[in-house]
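Got a structure here, written out as structure tokens. Questions coming.
Excluded from the complex is one protein chain; the other protein chains are retained at their positions.
As written, the chains take the letters A and B, and residue 1 is the first residue of each chain.
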Amino acid sequence: MLAQDKATPFLWGYRLYVAAFFVFLAAPLVAASIFAFNDSVFPALPWQGFTLDWFFNDSEPKLGMFHDRRLLRGIYYSFVIAAFVSTLSVTVGTTNAFLFVRGQFPAKNFFYILMIVPLVIPGVILGISILVLASNTANFLENRFDMELELLRPGIFLVVMGQFSFITTITSLVITARLKKFDESMEEAALNLGASRARVLRTITLPFLRPAMIAAGIVAFLVSFENFNTTLFLVGSEAPLTITMYDRVAKVGSTPVLNAVSFALIIGSGLLALVSILVQRDKTVR
Amino acid sequence: MTNTPTYDLECIDIAKSFGAVRAVKGVSFNIPSGSFFSILGPSGCGKTTLMRMIAGFEEPASGDIRIKGRSVLGTPPNKRNVKMVFQHLALFPMMNVFENIAYGLRCNGVKNAEIKAKVHDVLERIALPDVAEREIHQLSGGQKQRIAIARCMVLDPDVLLLDEPLGALDLKLREAMKIELKQLQHQFNTTFIYITHDQSEALVMSDHVAIMNQGLFEQIGTPQELYHHPETAFVAGFVGDSNRWSGKVKASDGSGGTVETDQGLQMVFTAAGGRTIAEGTAVEVFVRPEFIHTVRRTEADGVPGEADNRMDGVVDSLLFNGANSRVLVRSSRGELIEADVTLTGHGDLKPGEEVCLFWSSRQAMCFPSEGSA
Partner (left out) sequence: MLQKDFRRLALILLFAPFALWIILLILLPHIGMIALSLREKVAPRVYEYGFANYMDFLNEPIYWNTLLRTGSMSLLVTALALLIGFPVAYYIAKLAGNRTRGALFLLCLIPLWVSDLIRAYGWILLLRETGVLSSFLQWAGIVDHPIEFLYNDVTVVIGLVYTVMLFMIVPLVSTLDGMDNSMIEAGYNLGGNGFTVLRRIIIPYAMPGIVSGCIVVFMLTAGSYLTPILLGGKNSSWFTEQIYNQFISRFNWEAGAAFGILLLLFTSIVIWLGLKLSGQTLANTVAKS
């Protein structure tokens, strides 16, 4: 199975296997997408004809996703949360990258492991542990000082914190990898040409990191957008899209409007992932 | 400082340690305006540290660095008018050629129109007038080299430091760039300090060369002085090729004498640097291949008068390299001697032939062995 030119039947069998794998990979996504266009109130066969009602129709029983208030609000909250999470995690990811690539301090390896750890903690546990701490703190403040801190009750802030807690590991790793490739003599060259340290950072180092920062931001955005496990415990009344959709699937049952949302998300995520790959494949890498 | 300084750069007894390692141990030198000065030494000799101190990336532990007569200790690197061409050039890949050259000018707050004029002027001078809009990765190795120099020269530095910038180029281009660098230095009339471990780069381009070894300068001089009148055994061995013998002085007359090598060869020598070497001193003797005449044993009667040393041997092999061909001769005592020969293609020496080697005592440079009495 290893050499390039071995017996053909084997290679064909191998190719068939890979092809079957990709069919397996695509099947549920295709199924989820295709019923968005079926002119039926159930996302199931038989095929009743093509329609865009599940996107654009404005009345029951075929209320399209762009007229479904609750779904739209879910998308809006997801966007807000994802925007905060990606901004925050890229910022901290960048400072972490500088800390671990440039910094010299005791127990650096230990701290580096500590930075990776959030990635291997199950998301459910991150969710409940942050919920517990926030609630305890809020209760304590309320009982002791009679202070009501809404921020620490389940809601957007806690969701952002919960997702931030492990997405930062991802962004840190992406940006660290890029910073490690940076030739430090470029910074020295800029200093030598008369630039101040701030200017070196602004004109040389950050532009070099920019592709990685954008890619990390996109990854953070997507991971935040699709996150369910951590969000589930921290969510308040402002439910993001995944939670809204889950409620629908679990309580109302499936309707093709969910397929419409799925289709939109698959296309959107695909495009963003493509952008992140294009950004990283830049010409400045030597 | 009322009198105009005659030196662009003065280093006074500067030293630097990293932990327990003393990278530079008290180096002093002056470089007159407009000269091409090289620091030549094996890797790890401290030359890069020395250069980084001049550029301001490291602070010396002691001593003083003066540029145009003014001490720059405590001046951060971005405030020193010393520019540097880095080993891997460190051109900024996210900017095009124009922006690379304009970078330093922008840092100094020069106006846009002036930047444009200056960049185009410097591109003219390095004979690359049309590359301003190109990206760095579109340039050839030699062009990158010139852009890196232009990026510094546009700022009119007092001193330009070059840290082995030819190291990454292939051999042919390196040869061409040597000549070009020398011409550029002449054209800009700025002091160049060139760091290298490649002696041919240093010898070809420089007005003066400093040989550095283990954190110290062994000798400073013109290329010819270093080659013909090395002051230490290290310089004699490092600059150019040499045949090398260890031995003990048998007889000394002040400026020269006779030595017997460990293999038992008697040789007449001249003490290097006009020193006196006492009898019984352990010494090293260096003789360059081009000063050894190789003659067939049968023709050995026409000995040149000056050649007061003679040795018999058998041709071991010929090292053909065009005009730089050599012959390897195995002496009767077993050691191998290299000597330059002219190979014409007719009646040349062949391996196995018996030959005589002759050289003059003036070309036998003798140094007391290091670390021995």
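Rule of thumb we're sticking to: a residue touches a chain if its C-beta (ideal position, glycine included) is under 8 Å from a C-beta of that chain, and two chains touch if they have at least 3 such contacts.
All values reported here derive from a predicted model rather than from experimental measurement.
Across the entire complex, the residue among A:L52, A:V124, A:M147 or A:L206 in touch with the chain not shown is A:V124.
Considering the whole complex, the residue from A:N57, A:T87, A:S185 or A:S269 that touches the absent chain is A:S269.
In the full complex, chain A contacts the hidden chain through residues 1-4, 14-15, 17-18, 21-22, 24-32, 35, 42-46, 91-92, 95-96, 98-99, 103-105, 109, 111-126, 128-133, 136, 161-162, 164-165, 168, 173, 219, 222-223, 225-226, 228-229, 232-233, 242, 245-246, 249-250, 254, 258-259, 262, 265-266, 269-270, 272-274, 277.
In this section, only the chains that are shown with their structure count from here on.
Partner chain A is touched in their complex by these residues of chain B: 55-57, 76-79, 82-84, 86-88, 90-94, 103-104, 107-108, 135, 137, 151-152, 155.
Chain A contributes residues 183, 185-186, 188-197, 199, 203-204, 207-208, 283-284, 286 to its touches with chain B in the complex.
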